[in-house]
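One protein chain is absent from this view; the other protein chains keep their places.
Right, chain A next:
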Amino acid sequence: MASGKLTVVISQAPGKNPVKRALEEDIAVQLMLGGQVDVSVIPHLYDLPADHTGLMFLRSLPGHFVILSWLYPRAAHWVLDRQKIGGRLGRTRLVDEDEDEAETDDDSVAILAEMNGAHAETASETHGKTSRTIWSIDLRVRSDAAAYVEEIQRIAAEIAVPVVSLGLSFPSKSTPPQAPSTLPVISPPTPIAEIGAASGANTSGSVQQIGTEELTKRRWYPVIDYSRCTNCMECIDFCLFGVYGVDALDRILVEQQDSCKKGCPACSRVCPANAIIFPEHKTAAIAGADGDGPAAFKVDLSKLFGGGNDSAESALEMAVKERDQELVADGREAVGMKVGIPKRQEGKAQSPRDNLDDLLDSLDSF
């Protein structure tokens, strides 16, 4: 951050998909040539062990940054949070084309207010860094590097404006990284011509590769969205593999992440608040696709139109089946519905089904 530029971190796709690598490289090169931001590349965020140099680098960042990853923004945000890299989730205008962008303006206002000293409280803030924003961008929403570069330039300009217009100055190197009020000093955009003239000097940065040569093994574990979690403990009751634990304040946490069974999203299905994310699951809602209400993600109607068997399994039935499969694979006995069944859902199953109308109408109203 010594350069005072916005930091952009590219989290690589797992595996070696050449198309994905090419997009990552295109973005990195274009950003580097633009010279307005510092670019770093780390391996796939979700797979990183806590002591990985990539995470240590992220933890060392004192101010705002942008992370581009092959994950839903909400998933990336809570993976970072889990690794004690906290901040306010910045909204990006670069979203899936069909998603609503209505909140963008409000958010910009909030960011500006915050830059002026206001403290916007949002539930997503943890680990103390309420003063900084982390913009999380999903690399799957566009296939061309230019769209990402443009959005990053917009973000860089957005956070640069108030700093410049208020004439504030911040000590850069002397500021301790943990100071909550630290804001990056953003230089005014440098004209391309100038960059060209100065190439070879320190203005046009290089792309910093951080731990990308180390092999990271693929992982599978739940990530808790603490803005949704109600600490109801149904996940810890349901999971029989010892993944969950509680901290000194009795708050739920993912304690033994590597005890989790690859591919099993059962706890996510029993979570009444939809707070458990498996970033690599194929169902968008489980993988952390954004949205708060029932209308925010899509219903899979495949079963109705001829897919799978005809049984309409509830989320709980699916979860029980998935858990039993893992128990048996471990040489343990299947427990079915006998253990750790959420009380809330048990009650729900017995009550008469209410009308679909409310649901459909709520969908309509969105």
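Definition applied: a residue touches a chain if its C-beta (ideal position, glycine included) is under 8 Å from a C-beta of that chain, and two chains touch if they have at least 3 such contacts; residues count from 1.
Note that contacts and distances are computed from a predicted model.
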Revision key, fill the gap. Choosing from "Carbohydrate ABC transporter permease", "PaaI family thioesterase", "Glycine cleavage system protein H" or "Nitrile hydratase", the absent chain's UniProt record names it "Glycine cleavage system protein H"
Revision key, fill the gap. Of A:Val207, A:Leu240 or A:Ala315, the residue that touches the missing chain is A:Ala315
Review point. Any idea which of A:Pro18, A:Gly306 or A:Gly331 touches the chain not displayed?
Key: A:Gly306
Exercise for review: Decide which residue listed in A:Ile286, A:Val320 or A:Ile341 touches the omitted chain of the complex.
Suggested key: A:Ile286
Review point. In terms of residues, what is the contact footprint of the unshown chain on chain A?
Key: 98, 268-269, 272, 274, 283, 285-286, 294-295, 298-307, 312-318, 345, 353, 355-357, 359-360, 363-364
